[in-house]
Each structure stands twice: as C-alpha cells, then as structure tokens.
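Handing you a structure now.
One protein chain omitted, others in place.
When the chains are written out, they are named A and B in that same order, and each has its own residue count from 1.
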Amino acid sequence: MNEQPTTLPSRYYTDSGVFRQEVANLFCKMWLCVGRTEQVAKHGDFFLCDIAGESLIVTRDGDALRGFYNVCRHRGTRICREAEGKFSGPIRCPYHGWSYALDGRLVGAPHMDESCFRREEYPLQSVHVGEWDGFVFLNMARDPQPLAVQLADLPQRFAAWGMHDLRRYKRVAYEVKANWKLIVLNYNECLHCPLLHPALNRVTDYLSGMNDPPQPTYIGGSMELRDGVETMSVDGKRRREYLPGLNGAQRAQVFYYAIYPNLFLSLHPDYVMAHTVWPEGFDRARVVCEWYFHPREMAKPDFDAEDVVQFWDMTNREDWAISELAQQGISSRAYVPGPYSPREGLLRAFDQWIVGRERRSE
Amino acid sequence: MNEQPTTLPSRYYTDSGVFRQEVANLFCKMWLCVGRTEQVAKHGDFFLCDIAGESLIVTRDGDALRGFYNVCRHRGTRICREAEGKFSGPIRCPYHGWSYALDGRLVGAPHMDESCFRREEYPLQSVHVGEWDGFVFLNMARDPQPLAVQLADLPQRFAAWGMHDLRRYKRVAYEVKANWKLIVLNYNECLHCPLLHPALNRVTDYLSGMNDPPQPTYIGGSMELRDGVETMSVDGKRRREYLPGLNGAQRAQVFYYAIYPNLFLSLHPDYVMAHTVWPEGFDRARVVCEWYFHPREMAKPDFDAEDVVQFWDMTNREDWAISELAQQGISSRAYVPGPYSPREGLLRAFDQWIVGRERRSE
Partner (left out) sequence: MNEQPTTLPSRYYTDSGVFRQEVANLFCKMWLCVGRTEQVAKHGDFFLCDIAGESLIVTRDGDALRGFYNVCRHRGTRICREAEGKFSGPIRCPYHGWSYALDGRLVGAPHMDESCFRREEYPLQSVHVGEWDGFVFLNMARDPQPLAVQLADLPQRFAAWGMHDLRRYKRVAYEVKANWKLIVLNYNECLHCPLLHPALNRVTDYLSGMNDPPQPTYIGGSMELRDGVETMSVDGKRRREYLPGLNGAQRAQVFYYAIYPNLFLSLHPDYVMAHTVWPEGFDRARVVCEWYFHPREMAKPDFDAEDVVQFWDMTNREDWAISELAQQGISSRAYVPGPYSPREGLLRAFDQWIVGRERRSE
C-alpha cells in the first residue's frame, strides 16, 4: 500500500458551515463528559455546563442524576446563572417564579389560567445522563445509543485505575484559537514532543509509544517512562503512592486515550488527567484540564501535586500555541493537505471518523 | 376561548434577517422620539441621534425644527461628530468645506465647475420632524402618515401632566445584550415585580394594574400606589409638589404606556420618565432613560431628585439583567414558545402587532 495518507482539506478547519454541522452531528448527538459525580454528591447539588453555547443543568434528585436544558418553559428565560450550587427547594425561574421539582416537573406557575393550562405539559426539557467511573456524561439526542456502546471495552481496560474512587484536585480552563479537531490531532501523536516539549521529552521517549489499533469510538495507546522516571511530573519523581490497583507494567507506563468526540484520558501511575475540548467556533475552542488523585493521598498532611499540575500546564500551553499556529497556517490560501508519517496513524483514523460521520449525516 | 396564547418563535429574537426587516419596516418608517425641544431651543442648536447605525442631525432653523441625514452630498462624509452643539453659521463639512444653510440648502461648494453643477440639486437630505408636548420625533419614511395618527388619543389623555412645560433632569444610557422587543415585553407586565423588584413592589401592588384595551399604536395602563405611598421613589415619599394639572385620581396612580415601536412613557404624580429602546443587533439594544420635572421645582434651592433616579436606575438594571437571561434562554435549541398568563395580555398584543407589521411588509 503506497498511497500517501494526508491531512484533511482546509474547510474542515475554516468553514463555519462545517463547524455548525459538527456541533449538530457530533456534540448534539454523542455522549459528552461534562463533570464528576462528586460535584453532584447530594440531593439538590447542581452544576452548569456550556456545550457550544447551550447551557445545561446537571443536578441530583435523590439517587438519580438529572440533566435539563437551562430554559424556563414560560417565556424561555435562562434559569440558573451560578456555575454551581445547591437547590434548597424547587428550581425556580427568577423572572416570574415558575418552579420545577428536581425531576423536572412544573410545580408552580403563578397566575396561569388553569382552565386552559395544564402543568404536566410544561416540564423542564431533559437530556440523557450517564455515569462511568465517577464521570458524568450528557447526551442531547432524543434517543441515543447507550453510553456503554460509546465506551466499548474501556471500562474493563481502565478498571485497574479505580477512577471512581479518585477525587478532583484541580481544574484549569484554557481558551485556544484553534479548531477543536486540531487539539485532538495534537493529543494523538508524540512525534512533536522532542521539539515542542523538552520537559516531557526528559521523562518519556517519544519513540516508545505503542498505539492500539484504532477503534470505532476511541483511539489511544501507551508510552513508557524513561529509566529512573516514576511518573510524569516536573522532575519525573513520584510524590504519591501508586494508585492501589496497578500491576507492575501499569506502573511503568502512561496510557493516553482520546474518546470521541472530545474526552482525553491520560492514566498515570499515581494520578489521572482528563481533558475535554469544547468547540466555540470553527477557529476557537475551550479546553478544560482536570487532575484526579486518590483521596487517601490527598488526605495526607504533606500532599502536594503542583509538580504534576505545573508540568502539564506548561505542556498544555505549548500544545495550544502550536495548535494556534496550525489553525493560522491551514487558513492560508496556500494550504493543501499534507502527508502523514507512519507515526501519525491515529490522526488518520480520527480524520476518517470525522469524514465518515459527516457522510452519514448527509 | 380556551386556545392558549404563546410567546413568539425564537427567530424573532435570534435571526439577523428578521432584525434587518424590523429596522427597515419599523424604525425606518415610523415616528421615533429622539429628544426634547429644549435641546434645540435656539437658532443653530443641534443634537445628533443614532438610529440603528444611521446618524441624523436635529437642528433649529428659526421657528422650524429640521432633521437631516448626517451625510455630505459631495463625497458622502459624515459631517458632524459632536453629540450636540450650536452651528454658528452654516453646517460645514470638515473635508472639503461644502456648506449648507440650516434649512439644508447647499450654499458653498468650493471649486465645483459651475457650468455643469447646480447647487440646488445637492441639499442635505432631510427627514420629517414632529413635536408633541416637548418631545421631538423623526420619521425617515419618504411620505409618512402624520405623527398625530401614531399618537392617537394620547395627547388628550396626557394633557394633565403638562409635559411640554417639564425639563430634563437626567439622562442615563444602558447597553443591554437582549433583543429590543424583550425590553418592550418586560416593560408591559408587572407579574415579574414581586420576585425581581422588591423595592418597586414596596410602593405599588403588582395586582393593582389596570390595562387599557390594546390600541393600534400603543399599549398601557395604570397601577395604584400603595397606601401611604405618594410617588415611586426609594422610600415612596414625594419630595416635590404634584405636577400642577393633576386631579386626585391622577395623583394616586402611575400610568405606563408603550408607544410603538420604542417609547415608554411613565407618568408619576410629580415627574415623568421616558425610556427609548434602540436596536443595535438582534441580540443587543441601547436604552436611554430620562427624567423630567417641573421647572418650578427644579429652581428650588433644595430640589433633589436622586430618590427617583436611584430607584429607577436600580429597577432598570434589574430589568436589563433578566432581559439578557431571556435572550440567552430563547437562543437555546430547547426553546419553544411558552404560554402567556392572562396578566400578560399586553405582551400578546405587542407580539401580534409585530407579526402583523411583518406580514404587511412582505
């Protein structure tokens, strides 16, 4: 097979019509990771998420997690403004006081003419909610496939890291002036690591990467830590116990997986990192990066994880800067698709998935 | 009649094509209140107004008020930059010195070839000007209906307040990230008052409102002041004499009228407030709020009206904030028209007027 695989045509990165289609076909139809169950641990806890301009409420109603559009059924007002909080009673619209139970039922609608108005017709509009190992997923499709289909074999594969037990240590949000897919491409190859990430290159060998065969809903693989390196951090030292369930091989490697469309999971010997990428326009995206540690470690008086956060924050910023240069160059009239090397096979797989989804929706 | 009246579809608030049509069909064809005659009291006085990006000059030429597009007939230059001032001679373009008399005639055009150039063909382009009780109105239509038709019976109705004699005390301009019509809707019901305006709710009872039957060019009604309250102010106290022409019933009520498309008149026992709403995009508007008092009161050494301005400035900001939440929610993919209560009849009338005007222009 000698045909040269190439990058996608520029319209995938510079056309507002393609962008709108991707939002509609991917982000409004697939399961998206929006947070952690620990954020909605108790009845009435809530947080908001913003998906391509759409505001959604995630809350806990007893044992059940609920997801709602943040839109009052009376005159369409956005109901909640705070990024997170706790509903002490019903969810009440601040404009005219329409009130909804935590399961979405309309329970108060002042001054409506009850002769022609039936409350049961005006619940909050809901979205599907799913959970996996402490991660909360939403899906805006009317009748989505189960979350388990999208996750495929990842729950078994990642069981050893016990992600359900971990707790969030830090969250950093970045604004990046690049198409969201360029950030996915950047995550899925380490060919750029020696030149772009000198610190990262000191702790792993970019040629040690082993990619899994691309799967229908995710891509990824592993890299080996260099000799004497115990985790990915500013100095390669490990300041925390290994995560409890890991075997010897798992302790010596880093696993990186991109779960379509926009979740990156990076599994380390002593912590897990997750990125989510949120499209905001064909040429800009928001990236949220979070780090999770074992609560037993976090409870220790000398617990410190800034070695990890600083390492990745620097690496993140290097990646966003080059992604912005990629966006600028691809916007040139001179850009033509360029050739992928054999080490960029996951990128080719992602591109083909994008093209396939586009065709399916036509 | 059991059919449930509902709010308008989202396109009326989120579509740039609908917005452009409204500017063309309403704001470029109807009488618009742009200021007060006291601003152009003397020959040569002028002020500028900005209507959906169009700059217009209002000036006084002896007894006559004049309105002109702020565009030189030579090379199209915007002539005036200052928001207000006085022409000491002709209106002169700063680029090449073309000069116009205050009636718009071109009186100077340096270096034109008079063999093929006729000055009388290049006057400033004028717009129609009207007055009512001290308010100045402009109309950009070529051949508009008389202002009196648009005002209908309001001049008789409001005669007792003697608005012609009042003088402007203060002007505050607000930028609001909401469609202009959401600001109209907000003004025309007080169902939201108990929840949104605790201070306002202390001085009037939102259930005391009596709406007039909707008219072809305006909507409105009255509210009663609570017992012991003498005007709408921070504490309900009245620090100024009643306006001279009011009878007992007029002294105990507040009258609020929205004159299509964008003027709100709020008549109080001791002052008048006017809002004008200026569309700037489908999702943003400028609102100008002014307060007028009797000059006899304003001349008193202890005259103070901050109790009124602060009360309304706070109320205004509460209204703009909720209007912005309405804009956000209506922009959601989940928004569908919602049901109006019987207390939102004026909003239904305004919506129907909007839809009717849209159909008429098609």
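Here, contacts are C-beta pairs under 8 Å (C-beta built on N, C-alpha and C of every residue); 3 or more make two chains touch, one makes a residue touch a chain.
Remember, predicted model here, so these are calculated numbers, not experimental data.
Enquirer: Of the residues B:55, B:208 or B:316, which one touches the chain left out of the display?
Expert: Looking across B:55, B:208 or B:316, the contact with the absent chain belongs to B:55.
Enquirer: Can you tell me which of A:17, A:213, A:301 or A:342 touches the chain that was removed from the display?
Expert: A:342
Enquirer: Across the whole complex, list the residues on chain B that are touched by the chain not included here.
Expert: Interface with the chain not displayed, on the chain B side: 28, 53-55, 69-79, 81, 94-97, 109-113, 115-117, 122, 125, 140.
Enquirer: In terms of residues, what is the contact footprint of the unshown chain on chain A?
Expert: Residues touching the hidden chain, for chain A, are 2-4, 7, 10, 185, 191-192, 194-196, 322, 325-326, 328-336, 338-339, 341-343.
By definition in this document, only the chains that are shown with their structure count from here on.
Enquirer: For chain A and chain B, let me know how many angstrom lie between their CA-based centres, rounded off.
Expert: The answer is 47 Å.
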